[in-house]
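Mind looking over this structure? Questions follow.
Yeah, one chain of the complex is gone here, protein chain that is, but the others are all in their spots.
Chain nomenclature is as follows: A, B and C, assigned in order of appearance, with residue numbering initiated at 1 for each chain independently.
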Amino acid sequence: PEKLAAFQARIDAGEKIEPKDWMPAGYRKTLIRQIGQHAHSEIVGQLPEGNWITRAPTLERKAILLAKVQDEAGHGLYLYCAAETLGVSRDELTEMLLDGRMKYSSIFNYPTLNWADMGAVGWLVDGAAIMNQVPLQRTSFGPYSRAMIRVCKEESFHARQGFDAIRKMATGTPAQKKMAQDAVNRLWFPALMMFGPSDADSVHSTQSMAWKIKMNTNDELRQKFVDQTVPQIEFLGLDLPDDGIKWNEERGHYDYSDPDWSEFFDVIKGNGPCNTDRLAARNKAWKDGQWVRDGLLAHARKKAAAKVAAE
Amino acid sequence: PEKLAAFQARIDAGEKIEPKDWMPAGYRKTLIRQIGQHAHSEIVGQLPEGNWITRAPTLERKAILLAKVQDEAGHGLYLYCAAETLGVSRDELTEMLLDGRMKYSSIFNYPTLNWADMGAVGWLVDGAAIMNQVPLQRTSFGPYSRAMIRVCKEESFHARQGFDAIRKMATGTPAQKKMAQDAVNRLWFPALMMFGPSDADSVHSTQSMAWKIKMNTNDELRQKFVDQTVPQIEFLGLDLPDDGIKWNEERGHYDYSDPDWSEFFDVIKGNGPCNTDRLAARNKAWKDGQWVRDGLLAHARKKAAAKVAAE
Amino acid sequence: MAAPLTDNEALFQFLLRMGDNTLILGHRVSEWCGHAPVLEEDIALANTALDLIGQTQMWLGLAGEVQGEGKSADDLAFLRDVWDFRNLLLVEVPNEDFGRTLMRQFLFDAWHSIQLGHLMKSSDDRIAAIAAKTSKEVTYHLERSADTVVGLGDGTAQSHDFMQTALDYLWPYVGEMFTSDPVDAAMVKAGIAPDPASLRADYDVLIKRVLTEATLTIPDSDFAHKGGRTGAMHTEHLGHLLTHMQWLQRAYPGASW
Partner (left out) sequence: MAAPLTDNEALFQFLLRMGDNTLILGHRVSEWCGHAPVLEEDIALANTALDLIGQTQMWLGLAGEVQGEGKSADDLAFLRDVWDFRNLLLVEVPNEDFGRTLMRQFLFDAWHSIQLGHLMKSSDDRIAAIAAKTSKEVTYHLERSADTVVGLGDGTAQSHDFMQTALDYLWPYVGEMFTSDPVDAAMVKAGIAPDPASLRADYDVLIKRVLTEATLTIPDSDFAHKGGRTGAMHTEHLGHLLTHMQWLQRAYPGASW
């Protein structure tokens, strides 16, 4: 309890906690869950965009998409490294993803169905992710904070590229505009859900906020996202995806309809449109890759042994 | 030797040899090889056409192609049955195909690269096959003769459909005409090779002809094919695929260039464009299907046992 | 957001649903060509695909007439993109293995045969005629797929596992067959087609009988993926399928084949 108070004092003073520092078990556990989940999201997040890489319509768009997906894999790598400083290995985390013990962001359980989705994912999904992540650059755990600083820089680049891609669609042929509208309609509510249910309904929030693992309430961030995004949709000349969106002069914010949270919990339970296929794809990659990992490891050991023998 | 003479006398008299009749070992062996090879050709022959079923350009073309490939599988079935009357099982024959001990027609080791190939395969490849098969309706072995009668009827239908398909291409847009020309250019010499090398170079021919397993020389059939096909190419308004084609008033036949027989022997050796992929596809189908065959067999046995127990 | 459906629009949507089911399933089945576990299955699968393509010509042909924009069955099959397709999600899932392919076929055939039984009494003569013509084929498909599901479910331990895995995977795609929407309401009102929900009881009896004989366990969940028959949300698989199916028509527009 004394240690705990000192720990909280450090956090309150804005100090960073480093891996070798003492920390409460709950802090460690919550961080592992949060960072791991974030890492998994980057990995699984490759799939909906990977779905269109082979169909990218121009060489430049293919290059941009490849670079983005490559960045996501890179983010996964930083985040797994950050989680490893808390005493859990990447392989352990991966196993937990593959057998369903750990989650990834539910947004990736929605399908990408037309090329405009590649723009909408960058703009809306990465946009929403950034809302979550920017404050986390100031999170109390050092390695996490540093990972988020790198991640955020690249994510905002992706969000801008995504907006550019969907702008091209929204101002293109009627068919392209239709794709853009369809993408926004499908992804709007799932994007709002990315911030999680209202904090009133969330059990872990208060403690996480005290520990500076969570920096803002879900509703604050969601409102910020809506306020930023609605004018962009209008700028694109697209219809708003929700009849409930209206500027509220009094609040100085946009009103909007609450997403269907039963769908949210359904998707978390495993019943999203793509949960099964996403996990199956990751499991297949892992299983098919076993011989590769084994082979490379065996070779590395042989080389190390040969080096020792030579010395 | 006495038996042998009586056997030959029966053949010379135009009698059919039936499975229960005595026959020389060489006759049996040659027939198994020939019928088996023909059956395998029907099976492997599904692959180059199957390659375009998922890309057929209209519903009607898709239906025609499906019906054709279905017929080919059916021919395979008749022929395996005919071979089985000679004391070799379908599974044995299949294993010999899969491990390379038995061959199939080399024509199927060439790729199908554009939609006009679907026409050209029906018209040229089935057309050449028919030239070989029509006389075999009168072959000395009863089950083989009866199988060929059924096969020939369907094959000539396919050849007509193939001609109709390529005619549509040859009289279509410039791109379609280009596809038709490309198909004819690529498939002409391989089709000529389907009749086999000149009989002068063939060791088995004399005995097979005496036994009425082979009814005409390779060169006779090849000439017949050329004489029939050249006017069709001209009718289609396509360029002749061989500069050496010329009407020979004296012979009353078209002259034509000899195919490159080194290519023929190369393909037989396994070095055709598709040998590896074709055999791999058949091996995969067989291996992946093991559990299905096992399951259905086990169920059939259970049912039979239950029936016995009930009696 | 959409304007209310006219009767004609609803009929068009209904016909697309029928025709897109047979089109997409026929395509999936045709992917097996030359790769089946045994020769008899190569023949049977090609035959099923062939029937389904033939049925597609009738349904989409009529859809084109009803739409009244001069579109042929081929135009509808080869020139729409994902969002305009109205097939059940069930028929667009990949073949994966022979077990999933046959289980999908059975789950579809069972619905299809019941649906056609009702459509034979449709107030629309054209629909009744197509149903009458196709129901014989579909009865045969159902017999065959049911037999195979039983044979493999009650075969070896391995074949049983394959079939149970297939059933578990496909089960969430079954419910969509029985969802109703304004299109269905319009069809019911006009006496053209039954309410999808009304077929469920017969369906459950039918599949329960077969799956029990196959010693398979129906998953204890009524969760259902939706979005195919309304077009709101297909799977990612459909777009890939279309790249093949529509290639030539897309690459060489206006050509005649």
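Methods note: a contact is a pair of C-beta atoms (placed from the backbone, for glycine too) under 8 Å apart; a residue touches a chain by one contact, two chains touch by 3 or more.
Not measured: the values here are computed from a predicted model.
Participant: Specify the shown partners of the omitted chain in the complete complex.
Facilitator: Touch partners of the hidden chain, whole complex considered, are A, B, C.
Participant: Using the touch definition up top, pick the residue from B:R55, B:K212 or B:R282 that touches the left-out chain.
Facilitator: Answering carefully, the residue with contact to the hidden chain is B:R55.
Participant: From the listed residues A:K29, A:R138, A:K153 or A:K302, report the one that touches the chain absent from this view.
Facilitator: A:K302
Participant: With the missing chain put back, one of B:R90, B:K168 or B:R186 would touch it. Which one?
Facilitator: Of these options, the touching residue for the absent chain is B:R186.
Participant: Go through chain B and note every residue touching the omitted chain.
Facilitator: Touching the missing chain: residues 48, 51, 55, 111-114, 175, 178, 182, 186, 243, 266, 271, 273-274, 276-277.
Participant: Using the document's contact rule, name the residues of chain C that touch the chain not shown here.
Facilitator: So the residues of chain C touching the unseen chain are 81, 240, 242-244, 246-247, 250-251, 253.
Participant: Considering the whole complex, not just the chains shown, which residues of chain A touch the missing one?
Facilitator: On the side of chain A, residues 43, 46-47, 49-50, 53-63, 66-67, 69-70, 73-74, 76-77, 80, 90, 115, 168-169, 172-173, 175-176, 281, 284-286, 288-300, 302 touch the unshown chain.
Simple rule for what comes next: only the chains that are shown with their structure count from here on.
Participant: Name the graph shape formed by the protein chains and their touching pairs; answer line, ring, star, complete or other.
Facilitator: Its topology is that of a line.
Participant: Between chain pairs B-C and A-C, which one is joined by a greater number of C-beta pairs in contact?
Facilitator: B-C
Participant: Centre to centre, by mean C-alpha position, how many angstrom separate chain A and chain B?
Facilitator: The separation of the two C-alpha centroids amounts to 57 Å.
Participant: Would you kindly tell me how far, in whole Å, the mean C-alpha position of chain C lies from that of chain A?
Facilitator: Measuring from centre to centre gives 36 Å for this pair.
Participant: Going by the touch rule set out above, which residues of chain B reach two or more other chains?
Facilitator: none
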